[in-house]
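The complex appears here without one of its protein chains, the remainder shown in place.
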Amino acid sequence: MESYFTFVSSVLGFEPTSLLGFVGAIAVWAVPITAFVSVVGLVSIWLERKISAHIQCRVGPMEVGPHGALQTLADGIKLLGKEDLVPAQADRILFGLAPMLVFASTFVGFAVIPFSQKAVIADLNLGIFFLAAVGSLEAIGVVMAGWSSNNKWSLFGAIRAATQVVSYEIPLGLSLLAVVVVAGSMSLNDITQAQSGWVWNWFLFRNPFMWAVFLIYFIASLAECKRAPFDLPEAESELVSGFHTEYSGMRFAIFFLAEYGAMYIVSAIAVVLFFGGWYTGIPFLDHISGSIGGTTGVVVENLIGAGTIIVKSFLLICVQMWIRWTLPRIRLDQMMDLCLKYLLPFSLVLLVAVSLWQAFQGPIDGGNSVMGMIMLAATVASLIWMRRLAGRVSKASALRRELPVVKTGL
Amino acid sequence: MLFQYAHALIGFLFGMLFVALQVFLLVRLLAPRVKEPMKDSTYECGEPPVGDAWVRFDMRFYTMALIFIIFEVEAVFLFPWATVYNDLIAGLRAAGTGNVLFPFIEVFVFILVLGVGLIYVWKKGDMDWVKAMRGQPKQSWPPTEGSTGERDVEKDVA
Partner (left out) sequence: MATSDAIIDQVKGQFGEAVLESSTPLGFPTVCVAKDRARDILTYLRDEPGLEFDVLTDATAADGLKYPEPWDTRFQVVYHLRSSRDGKRLRVKVGVPERDCTLASVHDLWKSANWAEREIFDMFGVRFEGHPNLKRILCHHKFKGHALRKDYFIHDGQWLDEPETLLDEIGDWGENPADEGFSELVPVNLGPAHPAMHGTLRVFAKMEGETIVKAVPEIGYLHRGFEKHSETGNWTMVIPYTDRLNYCSAMLNNIGYVRTVEKMFGIEPTERCQYIRVIVGELSRIIDHCVCLGAMLVDLGALTNFWYLFNIRERIYHLLEGLCGARLTSSYARIGGMAHDLQDGFETELREILRDMPRNVSDVLGLIAKNRIFLDRTVGIGVISREDALSWGWTGPCLRATGIPYDLRKVEPYDVYADLDWDVATRDGGDVHDRAMVRFDEMIQSMRIIEQALDRMPEGPVMVEDKRVVLPEKDKVYSSIEGLMNHFVLIYDGIKVPAGEAYVPTEAANGELGFYIISDGSGRPYRIHCRAPSFYLYCAYPSLAEGNMVADAVPLLGSLNIIAGELDR
């Protein structure tokens, strides 16, 4: 399969295996990816501010740029001019290394996730596995940050982060496994291509258990990127700021950027595993190179693909934000209970169920369209039903104008 | 394929370089530096910290770490199986011999063993965060004699 690397090398006119080709290709991908990480950070932080503001009857940033779109950039520049502080009691080396490790483990995720069929920088045959591995690497960085600060709040945050990320790695890994069982590959590219065709070919609709698998993955991924209601490691009302209490200025900004980068990565993985990756779900659009032809066709097809996966990922990011601004935070022991007593057994059962389904149903190339259509219809129906339900709830709350029953004393 | 992994490695190094560049170069060039001992003191809510923060972790976290190792390794063992699972079934179907459930049963036994382990850990109470707590006993409920302690959530929402 022609990867980005060989593609770029050939465009640049180097031998793919030559040193020059290697360096050139890296230069070509590293700069845009850095820019992309920054843009993802800027856009998600802006989205977070705007979404939270509108949920809370506010307008959010409005001054810098249209609707405050450049506010985050201005903040970033401000942070760049902030004095670089390292506590005297801290372990300087680890203190400096921690943000690097956290950011790098997020950054490398961007190099692995496919943007389109061709725009994938490192197409690893162990893609999913690799992402899970670098995800845990971030936990090491966080623990390093908390430990090296020599601050008790940081330490509490770090321990919480380690416990949380490490334990949610299990249901996360098991739900990834369920997808691998269906796809028969760990390469993100292969998994996506197994979902080509119409919408109902997406893995989400592949069998009745996939929705549950996705929910477990989504909950675990919230915990993995320390988002509410799992924001215990940086719970500002309890631990001041958790593991990055002692970090300020640019060092803090790096943690912040890495956090939003991680949100994009887990969302993009969810899109690849369950929502058809870069496929729009409309075969004509997905294979437009067939009708346009030539290099233009390839470019257009890849651009559509990249746009699709980015939009899908950002939709999931918005769901994460919606949850954050709706739910209170759970407690440490409840967090562990949820993981070990609910998600872990459920994901084991789901793994068994999915593999049994696969054994009976047999591997069908391109998926089972009838099954997919039924699942899709069921999904849409249940969404409409939930919307109705929500309507009924809000009607009930409007009725609350009549005063509630209050126990009277005396 | 190894080239792909080399890319991943270089991506990782580049990420670190990116941070180093910003924190150690850009900030050093742009940001002011005014040395003052109070600035570098450790934050503990405005009070001088008592003792060091480099303390021993609570034992409970080690229990969690052990549980993690057991199940994460399980997941790692299952990944190769999951990758070839479809091929195994297809192979058995094509050959027409043997049970198509054979690859499933093999792994099911493995999961079952771990499931028993999970139940054991669960029953032993090592999954309960509160179990190992030494401090005060949990507050009793209901708190006052005469009050039922029941609450009607329906009523709250009315």
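Every chain is named by a letter (A and B) in the order it is written, and numbering of its residues begins at 1.
Heads up, the rule we're going with is that a residue touches a chain if its C-beta (ideal position, glycine included) is under 8 Å from a C-beta of that chain, and two chains touch if they have at least 3 such contacts.
The structure displayed is predicted, hence computed values, not measured ones.
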Next item on the list: Out of A:145, A:186 or A:240, point to the residue that touches the absent chain in the complete complex.
Entry: A:240
Item checked: Per the touch definition above, residue among B:55, B:95 or B:109 touching the missing chain -> B:55
Next item on the list: Sort through A:94, A:330, A:353 or A:374 and give me the one touching the missing partner chain.
Entry: A:330
Item checked: Interface with the unshown chain - residue positions in chain B -> 44-51, 55-56, 58, 60, 133-144, 146-149, 151, 153, 156-157
Margin query: What does the interface between chain A and the hidden chain look like in terms of residue numbers?
Written below: 52, 55-58, 152-153, 156, 228-229, 231-232, 235-240, 325-334, 393-394, 397-398, 400-401, 403-404, 406-410
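Methods note: only the chains that are shown with their structure count from here on.
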Check: Centre to centre, by mean C-alpha position, how many angstrom separate chain A and chain B?
Finding: 16
Next item on the list: Note which residues of chain B are touching chain A in the complex, please.
Entry: 1, 3-8, 10-16, 18-20, 22-24, 26-28, 30-34, 37, 39-45, 49, 52-55, 57-58, 61, 64-65, 67-68, 71-72, 75-76, 78-79, 82-87, 89-90, 93, 100-101, 103-104, 107-108, 111, 114-115, 118, 122, 127-130, 155-158
Check: Taking the complex as given, what residues does chain A use to touch chain B?
Finding: 3, 5, 16-17, 22, 26, 29-30, 33-34, 80-90, 96, 99-101, 103-108, 110-112, 121-125, 129-130, 134, 147, 149-155, 159, 162-163, 166-167, 169-170, 173-174, 177, 180-181, 184-186, 240, 245-246, 249-251, 254, 332-333, 336-337, 340-341, 344-345, 348, 351-352, 355-356, 358-360, 362-363, 396-397, 400, 404-405
